[in-house]
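Note that one protein chain of the assembly has been removed; the remaining protein chains are unaltered in position.
== subunit A ==
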Amino acid sequence: MPSAQKPMRYGHTEGHTDVCFDDTGSCIVTCGSDGDVRIWENLDDDDPKSINVGEKAYSCALKNGRLITAASNNTVQIHTFPEGAPDGILTRFTMNANHVVFNSDGTKIAAGSSDFMVKIVEVTDSSKQKTFRGHDAPVLSLSFDPRDVYLASASCDGTVRIWKIEDQTCVTNWLLLQKCNDVINAKSICRLGWQPGSGKLLAIPVDKVVKLYRRETWDNKFDLSDTSITQPLNVVAWSPCGQYLVAGSVDGSIVVWKVETQECIERTKHEKNYSICGLAWHPKYRQIAYTDTEGNLGLLEDIGDGKKTNDKVASTAAKDYNDLFDGDDDDYLNGDAIEPPSSPTPGANEDHGDDDDLMPTASHQRRAILDDDDNSLDIGMIKANSNLLNKEDDDDDQTGGFPALPASSTQQHFYDGPLPTPRQKPFQSGSTPAHLMHRFMVWNSVGIIRCYNDEQDNAIDIEFHDTSVHHATHLPNSLNHTMADLSTEAILLACESTEELASKLHCIHFSSWDTNKEWTVDMPKEEDIEAICLGQGWAACATSALLVRLFTVGGVQKEIFSLPGPVVAMAGHGEQLMVIYHRGTGFDGDQCLGVQLIELGKKKKQVLHGDPLSLTKKSYLTWVGFSAEGTPCYVDSEGIVRMLNRRLGDTWIPVCNTREHCKGKSDHYWVVGIHENPQQLRCIPCKGARFPPTLPRPAVAILPFTLPYCQVTTEKGQMEEQYWRSIIFHNHVDYLSKNGYEVDENATSQSVKEQQELLMKLFALSCKLEREFRCVELADLMTQNVVNLAIKYASRSRRLNLAQRLSEMAVEKASELATALEEEEEEEDFRNHRNAGYSNSAVERSRLPVRNVQQDEEMEDAEETDEYEEAEETPEVHKQRPNPFSRGVTSAEVTTSKPAVIASSSQGRVNPFKVSSNKKDPLVPSASVLDNMSKYSKKTSSSSRAVNKQSPPVIKPLIPKPKSKQASAASFFQTRTPNSSEKTVEERQEKTVEERQEKAVEERQEKAGRESPEVKVTAQDNTENKRPKTGFQMWLEENRASILTDNPGLNEAEVIKEGMSRFRVLSSEERMAWTEKAKGRAANDLTEDKKRKRPTATEDEEKKNQVQKAEDSNLSKKPKTSGQSTNARLSAFAFKQS
């Protein structure tokens, strides 16, 4: 469909309606059976001006500022336009008039009434009337000859008559219509029309065709018809240029013909198939307004899709504009106008080569326009349009109305390419439009600031959600502040400059401990504050000079930086400042925004360097802020909430579509806050508006988040969505811990558990669907012991190939993990041998494959190693301890090692003494993994409650707490300062390490005492990854005997303790020697391994494959025995986590 049909809108109550444009086309005028005449600025006008003209209005006509209506009190009245003041009664009938029309110059009107009469009255002098008698039934419609010679009328008696105005005689009549007794019974209201301009043709809708009669000869020249018309035609209307004819039928079809060629160029259907009873062409543009008998108003735009008509009209208009512009208006408007006005698109010329033939008509039309003293009006309209451009969206709830406005006005005709969008104005997040008398200046997670600006009072009300932060406050608003922000420390207000006063930033720092709680700062001259925000201990404002000024919360001026474009909005949280600004001009309703994210902490850095902000098409920004946890988020006018995904290179991910939750089309959600844990989008439902009123006090609602994943109706899609949502909404944990904030460990482990559970379910699902490759992909996302569970599941369901692949992966993962951890430990051990540490890690890496194999074999003959492991157990203990130092390390390491730390692996990292409630389950051979799963989940839910108990869902304002002792110690160890070999420091560190070790050992031992031996047995499997011993361990082995002889009767723990104290006494050189030795031993171990397991260690890969093959065959031969025992053991580990 080439033309754009806008949705209909309710205009009047049910019943007959009529429509017309005003002379300039700047507004649409409708009348209806509710007796009102409504004046619409455009179709989106939510508040049309209404003029009451009577109980019912049957017809209206508008010209030269006079509005003529036919009302039910049998009169034809004049009202002034656009004021709507009654201006007298023109004429009366004994029945109501059915149709009123103006003649072409607006000096006379014709009215046809149900009392069979037609009258022509002079507008200025109602005494000059001409009456036409002859119809034998109510008159339906009238049409003035543009040359003022004839008048055409249609009547219920079935005739269409042509009257000569001068002598009031009937020139001719045709019996065309069906006879009926009243207008309401007429099949068609037969709105006929003379061709504008020359008046050569008269168009009459007769049943399903439009009959065109030639002037003077009064013969039927031709008929216009179309197959799409199945019901009688009600209305015809000529385009102002006289080239096109539109007809509307009683079943709602609207057809446009090019009269010259008799070709139909447009077919549209009323969206509800109501009968069309009013049609009007826009005086200049390719728009048709139409109304139906149910009182709705509609608009067709771009009739004929750019290839037509009015480009002649438009070009005349454009010429006019060229003359009128003095370069003082909008620059692009001007620029477009300068383009050759008579250069329609090439397509237009091709399609309508006959345009030239019609030149006379067009030029005539042009003259007509100029004659109608339209020039002055044109200027007015241009001004109005440019005003519209500047005004933008600040007038309340016009749903996206502002980008559409310019598109439908002046520009369209001389430039068909993309149109620049007016830039959206700066705004404060969580505020309602500034022009309202009662408005929210801000509504955020701290509180609400309301502004009252009416006759008696100009004041600001500040209210805190949490009254413990501060009590509610009432301020006089003498400076006329328009912007505000609120944090738990301060209130920030700002006003724009007036003629006398500079733009001011006003801060009420209520948490200050001194008595001076307020400060104000004046901006330099000609600099207006456009956006403000508050963070932790700082305030910021962006000004019209493209500057961002930072202040401390106490009022000290700090950094200043320039913005690349005009600011749109700012938001602060903790140390983060987010600034959104215009990167450039957007086109076709899009905004072109950029975002900067800056961290203002001790280490200042820019995280987002003016990256483009992704907005939904044709939308603008409505809210910017941070989640309570500190993740940047924003909302656009289409209701899409996006959040920064720090895990994926600081990209934006849509997390919610608030419009999906809206009941009505014009309902919106006004976002006030975002929480990641628990996942809550706090917003206020607004019925039929974009923002809430201040009274009655709106209630906050909570929306859930949903990522727009595919096929969320299926189980798979649902779980995928849940999994990724969980991941996304726990990104903040990494970020917070990296920046030294307090993180709720419980919640973290909870989320990991949840994620792993989802993965396992997905795994089971893909297993059922025989998608083994997918299974492996999923397993890749799992943590160690969930992989083990997966292996178990796979082997239970007899997918040995899958199980094999998974176990390979598990081994690989474990070794990766081990290297990561070992590297850390090595760093601890050989702090003063940096280079050695590096080379060592290289060695470690090369060792990996060997260990894989080794492990597999060990799984089979665990007995063999049992003894060895027994011996190993004690030193193992201190290694198994989750690395306390991992917290302070760099982010990369945290992310990789974190899951391991939380969900310790089977690779010796599980606490062997931890009681596992599910321990016995795996031993039941027939129990499916999913059974376990359900238990697992049950446990999860119960423990989730436990978590909730401990952790308030609202994360309290984040205060960078002094890092815990442990963490600080960790960072101490991690620092790679070149002079770290200083001995004093070294020794102290060594001591702390040892103390820790000691403590850990003690703890473990205590626990071990309480554990059953059975647990120990399972635990022994853990030692399958033997790690190179530390220096201390080696030393202890050597010296154990001597310790035991010195103090007989010591138990294992005491031995270690004693050993520690002795080891500490050693000189640092000696200790170093031991550590060196340990390293050497490790290397030796390695070579030994190689010797034992593989004679040609160089062909790593090949060998490995062979071994695996061997194992494969092994497995296939006796899957039950070996597989089962392995499974049992693996699952024992798997369940240890819970």
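To be clear about the criterion, contacts are C-beta pairs under 8 Å (C-beta built on N, C-alpha and C of every residue); 3 or more make two chains touch, one makes a residue touch a chain; residues count from 1.
Convention: contacts and distances are computed from a predicted model.
Trainee: Missing chain, UniProt name, options "GINS complex subunit 2", "Ubiquitin-conjugating enzyme E2 N-like", "tRNA (guanine-N(7)-)-methyltransferase" or "Integrator complex subunit 15": which is it?
Mentor: "GINS complex subunit 2"
Trainee: Looking at the full complex, which residue from A:83, A:263, A:466 or A:559 touches the chain that isn't shown here?
Mentor: A:466
Trainee: From the listed residues A:135, A:425, A:668 or A:682, report the one that touches the chain absent from this view.
Mentor: Checking the options A:135, A:425, A:668 or A:682, the one contacting the hidden chain is A:682.
Trainee: Which parts of subunit A face the unshown chain closely enough to count as touching?
Mentor: Counting only subunit A, the missing chain is touched by 445, 447, 464-468, 682, 696-697, 699-700, 702, 948-949, 952-954, 956.
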